[in-house]
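All protein chains but one are shown in place.
Per-chain numbering from 1; labels A, B and C assigned in written order.
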Amino acid sequence: MTTVIRELGDEQRELVLNMGPHHPSTHGVLRFVLHTDGEVMRKAVPEIGYLHRGLEKIAESTTYPGYVPYTDRVNYLEAMFANEAFSKAIESLSDIEVPERAQYLRAIAGELNRIASHNITIGCITMDLGAITPFVHLLRERETINDLIEALCGQRVTHHYVRIGGVAYDADDNWLKQVEKFLNHFEAIIEELDNLIVYNEILVKRMADVAVITADDAVGFGLVGPNLRASGVDWDLRRDMPYGIYPKLDFDVPIGAGEKGTVGDCFDRFVVRVRELKQSCRIIRQCINNIPDGDIIGNVSRKIKPPKGEVYSCVEGARGELGVYVVSDGTEKPYRVKWRSGSFSAMSIIEHISEGLMIADLVAVIATLDVIAPETDR
Amino acid sequence: MNALADFIINSLGLSGLSAELVMLLLVVAVAAAVFGIGMTISGLLTLAERRVAGRIQSRIGPNRVGPFGLLQWLVDGLKLIMKEDVVPHDADPHMFRMAPYLVVVGVFAAFASLPFGQLLIASDLNVGILYLLAITSLVTVGVLMSGWASNNKWSMIGGIRAAAQIVSYEIPTALSVASIILISGTLSMQGIINEQGGWPWQWYIFYNPFTFAVFFLYFTAALAEGNRIPFDLPEAESELVSGYNTEYSGMRFAGFFLAEFANIYLMSAIATTLFFGGWQIPGVTPEQQAGSLVLQITGMVVFMSKSAVGCFVVIWIRWTLPRLRIDQLMSLCYKYLIPLSFVCLGGNAIYLLIFPKPSSANTLVHMITTLFGGVLIVIFVTRVMYHHRISGVSLDLNFLARGEKGKYNPETQVRAYGSFRKKYEKKQGAK
Amino acid sequence: MTSEALIDYVKGLLGDKTKWADPEAGDNFLTVASEDWKNICQTLATDKKCSLTYLRNFTGTDYPEDDEIELTAHTFSYSEKHGLIIKTRISREAAVCDTLSKIWPAAIWYEREIFDLLGVSFNNHPDLRRILMPEDWVGHPLRKDYKQQETYRGIPTTRPA
Partner (left out) sequence: MDAMVEQGPEGSFVLGKVDDLLNLARKNSLWYMLFGTACCAIELMQTGGPRSDADRFGMVFRATPRQSDTLILAGTITYKMASRIRLLYEQMAEPKYVIAMGSCANTGGLFQESYAVVNGGDLFLPVDVYIPGCPPRSESLIEGLMLIQQKIEKEPWLKKAWTNTKNPKDPQIEGLL
């Protein structure tokens, strides 16, 4: 037992704990080295790279269309967005026009994917705080979304649906009706979620005023998406730098308001995600009502050779700005691809905010920041 | 028990054997029986937990071994016995091995003074409830020992949390038990039950408003002592991997596992004894019950069903609520539960000063409290039903694949490769 | 500001230190010398009209034929809704550059990643060590001439037939 407590000085004693890469609450293979004084943390140092698969190097040896399946694996919870970001980059580099129907389909599939991803996130937050049942209920809803997406493109997790210039498969009217049926069902689930867990006394107590991230910190560390909005920065790429079909759609952007504590605490990050579910449903409904007929893929040749140049393209994924930086040297293969993901920057802020938290709070912080291993490591 | 030994010697014609030997054999037999009953109850509870959790989470739960999966717990136990018994290299081997025994002994020894029926009690100690409080404290020692001896930091944190938590929550538990002792005037478990009656207004929970509050204090504190959600910090899965039993495998882990569930039963059984009239059957006096075998068995069934309801509530809470943080847990105990228990204790004492003997005024208080409790239960049930109704969520997992009337309809079934199918059909049509 | 207005403003602000590429496709960017790298970033981040407070992306690209590594910083301003791409080039052998972690805290991890994958070290970085690869890994994978080890801790890196 002599190894447990390390003598530092006269009064400084700290316990060094290794959390992960196999730990039930680290959502994949993340690792934290915790310096604690009993239950209270001095510092939590994240260690990543346990899922570094070299996606950026692989890009240099594949063709542009051949790289799209790899983009599914950038974040397996929201494969559509990575597909879309990469396709969008190549489209803007080589001036490919995307048909309107394809853009609508991208929005529908993307928002479905966002709901699926938020389901896992919200479930994981509650599960890490001890309530397992909401997670299982949300898994049940996710199964239905998986069914819908599978009917659309034949894959449950790694979709490979959005292609350069459009989408892979068309949706028939029956499918759209099924989606609408699902939405009717899911909107009731969101209300049930509010009744069941969101305002649960213990859950609020566990998350309110915990690990407050100020707006300045959030911008400085490059937090994006729901994490940024929870800190009170009103920014959504879908609304402020519109792409695809989003300018034609009407939706609200929920931001953190310090409903139960301070702006930017864990509860805000949690509740922003819950509110986004409803907006996603709204977007899908509008898309289903307005979707035009037409082609689903633009005029794309089999060999894509973008001109020399570079582009940074980003979409608003479930974890915020999911960007890709592509350098083309005029050949069939990209010269350099770099992914910019929300989880990477969210992970980097943990060391900064961890001081003085308790071990149980860290679990809440990891869960509400929605850090996921493939995005941090790529 | 001596009388029983004599009875056996006389009736079976074993006069050759010494009374001491028969006594010893009898003690061993009773101990084995109590242990067996405890094991069976906790094993069945593990299964019940999994099945109830399944229902709550719209799953099914284990149903493959035996009818309705009833033998699942046996199978699990058998497997755990066969697993390798790992003792980590850096662990303290003796303490590591001893810890589960302490926990098991602490919990199962308590079964000795549980009154399952009017005559079905292994030993009706005259200090019964004190014995229960004392013997279950062995669990703390065992848990702390296991956490320390594992030489794993997560285990150690779990062990320390357990020690802090269980020791703190002993106080409100003991104080709420003291309120009941004050009223009953006896420490014997059977004595406490005999003081109550079969009808709800004769139970101690509805004795007066203070005992009604005491029940909730006792229940909360007992939940914390049993390490159940929302107080399951010592083995908080998402924080401490598996807490104090992280390094345990095989049989030793089975010991911890069974002890945890035996503890749930124990707390429900104690609650049944103290607050819900134990084995008392409505309308039947203890004297009548003593004379009839049928009534005896009915009494046992009554006790078991009351404690089963208690176990169900514990499991229900486990799968509903999130868990507290350690500082919130401690402040709940020291800032709220302990002062409130003192208030209730004082309130009960004053109440007894005012109504020292059973009187019609006394009965009126019982009735009013019962009415109040009944109204609370009705409100709770209506609320649950209301939320169940307004949620309007179909629990059908595959509702997309079904037609409008809820019947299976292959036409609307979602299929993989929907557009491939369309193309295929077009091709077929062209041919 | 629109991107044209921003380019004009930055030209005025930095004077002769600016060098703008005008590519046939994709984004326009500003290249600065590696000595001015930190100061220019500092100016652009703190200037009231630019206020590029958000480091969107920071990465490096290897160009072996030029014997140079290019560092690219995508910056953005939430208040002004405009973005700027700033680049610098450093030599491949002595790959050293000034850190931006004082300006944008997000750069701490981006620079660790560049150090890990491209082998560029940063002066005055608070915590410069490998981030994605194991500590005992040999080489910097994103360099174009990277060759993989044959075994890593006894595990073969190719699948035996």
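Please note the rule applied: contacts are C-beta pairs under 8 Å (C-beta built on N, C-alpha and C of every residue); 3 or more make two chains touch, one makes a residue touch a chain.
This structure is a prediction, so every number in the text was calculated from the model and none was measured.
Participant: Which shown chains does the hidden chain touch?
Facilitator: A, B, C
Participant: So that we can see where the missing chain sits, which residues of subunit A does it touch?
Facilitator: Against the left-out chain, subunit A lists 21-24, 28-29, 49-55, 57-58, 61, 69-70, 73, 76-77, 120, 136-137, 139-140, 142-143, 146, 156-158, 373-374.
Participant: Tell me which stretches of subunit C touch the chain missing from the display.
Facilitator: These residues touch the chain not displayed: 132-134, 137, 141, 146, 148, 152-159.
Participant: Over the whole complex, note the residues of subunit B touching the chain we left out.
Facilitator: These residues of subunit B touch the chain that is not shown: 50, 54, 57-65, 69, 72, 74-76, 78-80, 82-86, 237, 241-242, 246-250, 253, 397-398.
What we mean here is this: only the chains that are shown with their structure count from here on.
Participant: Could you please state the distance in Å, as a whole number, between where the Cα atoms of subunit A are centred and where those of subunit C are centred?
Facilitator: Using C-alpha averages as centres, the distance is 24 Å.
Participant: Could you grab the centroid distance between subunit B and subunit C? Build each centroid from C-alpha atoms only and quote it in angstrom.
Facilitator: 60
Participant: With chain centres taken as the means of their Cα atoms, state the distance from subunit A to subunit B in Å.
Facilitator: 41
Participant: Using the touch definition from the top, which residues of subunit B touch two or more other chains?
Facilitator: none
Participant: Which positions in subunit A touch two or more other chains at once?
Facilitator: Subunit A, residues with two or more chain partners: not present.
Participant: Can you list the subunit A residues touching subunit C in their complex?
Facilitator: 48-49, 52, 54, 56-57, 60, 92-95, 217, 219-222, 233, 235, 240-241, 306-312, 314, 321, 323, 325, 327-328, 335-336, 338, 340, 344-345, 347-349, 352, 377
Participant: With touch defined as at the start, can you tell me which subunit A residues reach subunit B in the complex?
Facilitator: 1, 4, 15, 17-18, 23-25, 39, 126-133, 136-137, 140, 143-144, 147-148, 150-152, 154, 169-172, 174-175, 178, 181-182, 185, 188-189, 191-192, 195, 197, 200, 202-203, 205-206, 358-361, 363
Participant: Can you list the residues on subunit B that touch subunit A in the complex?
Facilitator: Against subunit A, the touching part of subunit B is residues 56-59, 148, 151, 153-154, 156-157, 229-230, 232-233, 236-239, 241, 319-328, 387, 391-394, 397-401, 412, 414-420, 422.
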